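Okay, handing you the structure first.
Only one protein chain is missing; all other protein chains are in place.
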Amino acid sequence: MSGERTAIVERGSRTSIVVRGDARDVRFVRAMAAATGLEPPVAPGTTAHHLLDAVLWLGPDEWLVVSETQPGHALASRMQQALQGLHAAVIDVSDARVVYAVTGAHARDVLAKGCALDLHPRAFSLGQCASSLLAEVPVLIHQRSAEPCFELYVARSVGEYVRAWLRAAVREHLHASGGSSP
Amino acid sequence: MLLIPCPWCGPRDETEFTCGGEAHIVTPRAPEDLDDEAWGEFLYLRTNPKGRCAERWVHTHGCRRWFNVLRDTVTERILTVYEVGARPPQAGDD
Partner (left out) sequence: MTERNRLEAGGRIDRSHPLEFRFDGRSLTGYRGDTLASALLANGVHLVGRSFKYHRPRGVLGIGAEEPNALVQVARGAQTEPNVRATQLMLYEGLEASSQNRWPSLAVDLGGLADLASSWMPAGFYYKTFMWPARLWPFYERAIRRMAGLGRAPAAADPDDYDHMHAHCDVLVVGAGAAGLAAALAAARCGARVILADDQSEAGGQLLGERYEIGGRSALAWVSGAMAELRAMSEVRVLQRTTITGHYDHGYLIGCQVFREPGQPDPVGVPRQRLWKIRARRTVIAAGSIERPLVFPDNDRPGIMLAFAARAYCNRYGVRSGSRVVVVTACDDAYRTALDLAAAGVGIAAVVDLRPSGSGHLPRQVRARGIEVLIGQRIVGVRGRARVEALRTQSSAGGAIREIACDLVAMSAGWIPSVHLFSQARGELQFDERLGVFVPLGRLENVVCVGAARGTASLRGALQDGFFAGQVAAQACGLAGREEAQDIATVEPEEAPLDWRGIFGAASLGGRQFVDFQNDVTVDDVRLAVREGYDAPEHLKRYTTAGMGVDQGRTGNINVLALLAEARAEAMTTIAPTTFRPPYQALSFGAIAGALVGPLHAPTRKTPMHDWHAGRGAVFENVGQWKRPRHYPSAGETLQAAVDRECLAVRRGVAIADVSTLGNIDVQGPDAEAFIDRIYCTRMSALGIGRCRYGLMLRQDGMIFDDGIAARLGEQHYLVSTTTAGAASVFAWMEEWLQTEWPDLRVYCTSVTEHYAQIALSGPRSLELLGPLVDIELDAMPFMSMREARVAGVPARVFRLSYTGGPGFEIAVPAGRAYELWTTLFGAGERFGIIAYGTEAMHVLRAERGFIMVGHETDGSVTPGDLGFEGRLAMDKPFIGKRSLRRADLLRLDRKRLVGLLTQAPDCVLPEGAQLLDEPIDSPQSAAPVAMIGHVTSSYFSAHCARSIALGLVRGGQARLGDTLYAWVDGRAIEVTVTAPRFLDAAGKYAYG
């Protein structure tokens, strides 16, 4: 397991829009595709992505549209317009969460210290997402790459706590393989 | 620590869920027509069975969906999960 350095990267807040709607309604799916370039994924725990934008499954009628390129209000109002007339909701929550990335050879071991999800490749694959708990804090985990890289979305208010927890959790791997923490 | 199969997210630790008590308690259509005793019974009385028990659970720290769980309170076996509003599966069909 000498692979990539294990690291914790602070990625700050990110454009995030909660979308509620009915994925069985083809008009909803089309409107979403028109506004975001992405169709909302229907299978639990899956995502759709295009370059630096993605739609993460949160629930059977709930998604999180995230973007690293577009400002929240612009994306939200474009989606609102596209979904006009449908029973759907678009709520800009770009300031609600902060994002941490856990990457490298021991990423799974770091997360396993506080998260009961089975993140083994047989159980959790590239591109999957899951809402769960990390160190007793609600977290949305998204596997961004096979490296592996896991992005953690946590509430802004607990950001500092989660950072401190991650720092402690990665410590033993810093000695071993020279990783880094924020 | 139970492993509860969320109908959406799959099996997750019990700590992600909240139990909402006995399932299939029908809210009276016209509460105003009930006398105090009948209303009190609806509010407070539960069967608390030993053995098969239908319960409501919500995946609080996951998809936030409510669903029903048929659980054996003696063995802790979860016999099945099914959606809110559906009828409980008949005894015997595990």
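Each chain gets a letter, A and B, in the order it is written, and its residues are counted from 1.
Methods note: a contact is a pair of C-beta atoms (placed from the backbone, for glycine too) under 8 Å apart; a residue touches a chain by one contact, two chains touch by 3 or more.
Only a predicted model underlies this, so the values are computations on that prediction, with no experimental measurement involved.
Considering the full assembly, A:123 is the residue among A:34, A:52, A:74 or A:123 that touches the omitted chain. Along chain A, the points of touch with the absent chain fall at residues 13, 18, 20, 61, 73, 87-89, 91-97, 109, 112-118, 120, 122-123, 135-137, 155-158, 160-161, 164-165, 168-169, 171-172, 174-175. Chain B residues in contact with the hidden partner, per the touch definition given at the top, are 1-3, 13, 18, 20, 27, 31-32, 34, 36, 39-40, 43, 56, 58, 60, 64-66, 75-78, 84-85.
Keep this in mind: only the chains that are shown with their structure count from here on.
Mean C-alpha position of chain A lies 31 Å from that of chain B. Listed in rising order, the residues of chain A touching chain B in the complex are 44-45, 58-60, 62, 116-117, 130-133, 138. In the complex of the two chains, the chain B residues touching chain A come out as 8-10, 12-13, 15-16, 61-65.
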